Every structure is written in C-alpha cells, then in structure tokens.
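Working notes for the structure below.
Every protein chain but one is kept in place in this view of the complex.
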Amino acid sequence: MKEAGNTSGQTSGQKMLLTMTGIGVFCALMIVLSYQGTLPRIEQLKAEALEKAIFKVVPGMESKRTFRMESDGSFTEVSGKEKDARLVYAGYDKEGKLVGVAVEAAGMGFADVIKVIYGYDPEKEAVVGFYVLESKETPGLGDKIEKDPNFLANFEALDVSLTEDKSKTKNTVVAVKHGEKKNNWEVDGITGATISSRAIGNLLGTSTAEMAPVLHKNKAFFEVKKGQ
Amino acid sequence: MSQLTKDKTGEGFWGNLANSPSTNEFLKGLWKENPVFVQVLGMCPTLAVTNTAMNGLAMGLATTFVLLMSNILVSSLRNVIPKQVRIASYILIIATFVTMTDYAIQAISVDLSKALGAFISLIVVNCLILGRAEAFASKNTVGKSMLDALGMGFGFVIGLLSLGAVREILGNGSIFGIPVFPASFQEWVIMILPPGGFFTLAMWLMFFNHRKQKKAAL
Partner (left out) sequence: MNQESLFAIFINASLINNFVLAYFLGICPFLGVSGKMETATKMGAAVTFVMIISSVCAYGLHALLVSIDAIYLQLISYIVVIAATVQLVEMFIKKMSPALFRALGIFLPLITTNCAILGLALFQTNKGYGLAQSVVYALGAGIGFTLALVLMAGLREKLNFAETPNLVKGTALTLLIAGILSLAFMGFAGLGSN
C-alpha cells in the first residue's frame, strides 16, 4: 500500500514538474518575443517625444546637435543616443546660429521623481523654456506644474546670469509662494501645488547652478559648425 | 432574455448545454454579475486610474485583453494542468499576458503608458482575472470561456468608464478631454483626487442598491 502510494505520488510529481516547466518555457518565449517585437517602436516613440520636448524648450530652434558632457566639464559631439551619459542638446536657427541648449534635470517631487528638460540661452544667460518629461504628481493638484499657464510663464525668461568671473550663477533659482515673485530668478509657485512647485524650483536651482557656468564657458564650442 | 437572443451557433464550439445559452455567458458579466458594481472585484485599478474617462477605458480594455487571453489558454489547458499546481500556472499565464500588454501599450502611446504607469503591471493581481480562470475557464470549453471573458471584460470596461466619466466631468469639467461646462465652472478637484474615487464608487453602489431595493419592494 505504502509503496503504491509513493509511486503514484512520484508520477504525479513528475507530471506537475513537466507541466510547470512547459508553461514556464512557453511564457518566457512569449515575453521575449513581445519584448523584442515592440522594442524598436518603443525606443522610436521615446526618441520622438524627447525630440519634440527639445524643440519646445528652445524657441526658434531649427536643427539640433547632441553633445556628451565629460567629467572634466568639456563636451564631445555624439550621434544618437548613448547609455549612461549626460547629454545636452544644442539648438540652432536657420542660419546655423546657436539659440540655446536643452538640458535634462531630475529631482524628488511630492509623489515620485520628476524629470524635466529646460532650455538655456547662453546669450541671454537665462532659462528660456521648460517642459516636464516625467512626473507622477497628484492629478488635479501637483500636475499643474505641467499645464498652469502662470507657472509656465516663469520659464520664458528665468534669470540665471553669472557672476563677474563667470564661475557661478549670481542667484540660485528658487520657488516662492504664489504672488510673491519679486525678482526674475524666482519661480512663482502654484497655490495647491506648493510642494511640487518647490520641487521644480529646487531641481532647476541645482541644475542651473551646475550647468549654466559650464554651458556658458563652452558657448563658443557649441557655435562652431560641423566639420570645422 | 434567452427567448429574444437565441443561440444561433448551437452546439459544438460554443458549448452544448441547452439550458445555458452562450449569450448568457456574455450578458451576465455586463449587468447581472458586473465585476465592478455587483461583485466589487479588482478595486485597485478601478479606483486608481479612473481620474479621467480615457484612462478608465484604456485600463478596462487592457484588462479585457488579459482576461480573454488567459481564459482561452487556461480553458484549453484545463485537462493538462494538474490540480495541485493550477493556481501557480494561472499566475504564470496571467503575468505573461500582462507583460505583453504592458509592452504593447508602451508601443502604442507614450502618454498613455505614462498615465497608467505601474497600474498595468498590477493587472496581474486583479482578483477578477484569477477568479474567472479558477471559477469558469478551468471548467468550461474554450468558446464559453471566451464569451465569459468578453462579458466580464466589457462589464469591467463599463464600470471603469462610468467611474472615470463622473470623476472627469465633475473634477475637470470635461469628458474625454472635451470641455462640457462653460469656463466659469469651478472644478471639484476633490473628485480626481483619491477621496473622489471612493466617493464616486460609493455613489454608484448606492444607485445599484436603490434599484435592487425598489425591485424587491415591487
């Protein structure tokens, strides 16, 4: 009796294992196939979305060149996307004149990390455009940072001018309460989205303090035309 | 009902039980056993993504797709899978189709996958899908399971859509992004915030309670 029970237990154990393996292999196959099938399209869509955002934040831009920022603060031109590299996108008008540089920045918001892209104009020494790439801020409150016209107007000309020796920004960008904006390096916040607007102020402050001097220093480098 | 909608396909693939016309398998999910309003199943996505009608619709369709595919596979394998490992197999199958749906949505639209975010992945733990696999697909023919999945799926879509529509109209003054109120309308922001989700679903459930009580009183 005991032996019979054991053998039947074994066969059903084998069957179980076989079925599970079969299903596992089938599932893995399906996942890999769908992943590889959709990958090119997903990457293309993402690249398109980024491209659109770049052209949005640098007004008057007609063509684009991508640069990789090296650890010593110099830039190398690259073609296409590079993994784990800090990229900036220089924008040029019809005559090939530099109109601005688009930079990505990220910081902690209310719910999760907010990723933005902003345009920096080395001529005006100002932020000239701003777009939220990724945010999970509360719909209806925090997500106003993406749409509120008064808030977005802050970034049409946000002063990030440099000190005399061009080594750092004169004033750090900071968010203030709605209606209390006095200087043009301050970000006029949104009522009901205080934390999210403060997060934007902080992440722009950090990013511009680091990037504005570097970008300004390399202004001439960006202006050099291809092949020269 | 069964008199009006006669089972045209008859026997075979669509099932051969005379006393349960296959149209019933489809219709029961839409109204009588609606997963959202009657069974109150799969609440996480129901409340989390229905802040606009569009998101509700997309989430509903994604869930319907996963439900349909997993029901088909589970019912066609119902004689192969040993009883002891059935739940584990169902979870594997469901997770596979959810992953595929996730990639499909990312490939369709960046904005949509941004709005639905991690909640697409959470379809895996939607009790509705595992529930249908266990309670229906593991015991019925492929054809009937398909009808069951479609019925339940569309019932879920109706549920999500009616929640999303109410929340978007009141909370954002629009439906599918088209404004319905004059500009002077003050949005009830609370409706698209988490509490609004609870309140809207409670309101729909009260509506269904009311209907039931009225019917019982007659």
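Think of it as A and B in the order they're written, each chain with its own count starting at 1.
Note that a contact is a pair of C-beta atoms (placed from the backbone, for glycine too) under 8 Å apart; a residue touches a chain by one contact, two chains touch by 3 or more.
Here the structure is a predicted model, which is why all the values come from computation and not from measurement.
Although one chain is not drawn, the whole complex shows that of B:Leu30, B:Ala53 or B:Ala95 it is B:Ala95 that touches it. Touch with the chain that is not drawn comes from one residue among A:Ala28, A:Val78, A:Ala153 or A:Ala220, which is A:Ala28. Listed here are the chain B residues that touch the chain not shown: 40-41, 43-44, 46-48, 88, 91-92, 95-96, 98-99, 102-103, 118, 121-122, 124-127, 130, 190, 193-199, 201-202, 205-206, 209-210, 213. For chain A, the residues in touch with the chain missing from this view are 27-28, 31-32, 35, 108, 110-113, 194-195, 198.
In the analysis below, only the chains that are shown with their structure count from here on.
Taking each chain's centre as the mean of its C-alpha atoms, chain A lies 34 Å from chain B.
Contacts from chain A toward chain B in the complex involve residues 12, 15-16, 19-20, 23-24, 26-27, 30-31, 34-35, 37-38, 41-42, 45-46, 49, 134, 136, 138-141, 192. Those residues of chain B that touch chain A in the shared complex are 51-52, 77, 80-82, 84-85, 88-89, 92-93, 95-97, 99-100, 103-104, 106-107, 109-110, 114, 117, 171-172, 187, 189, 192-193.
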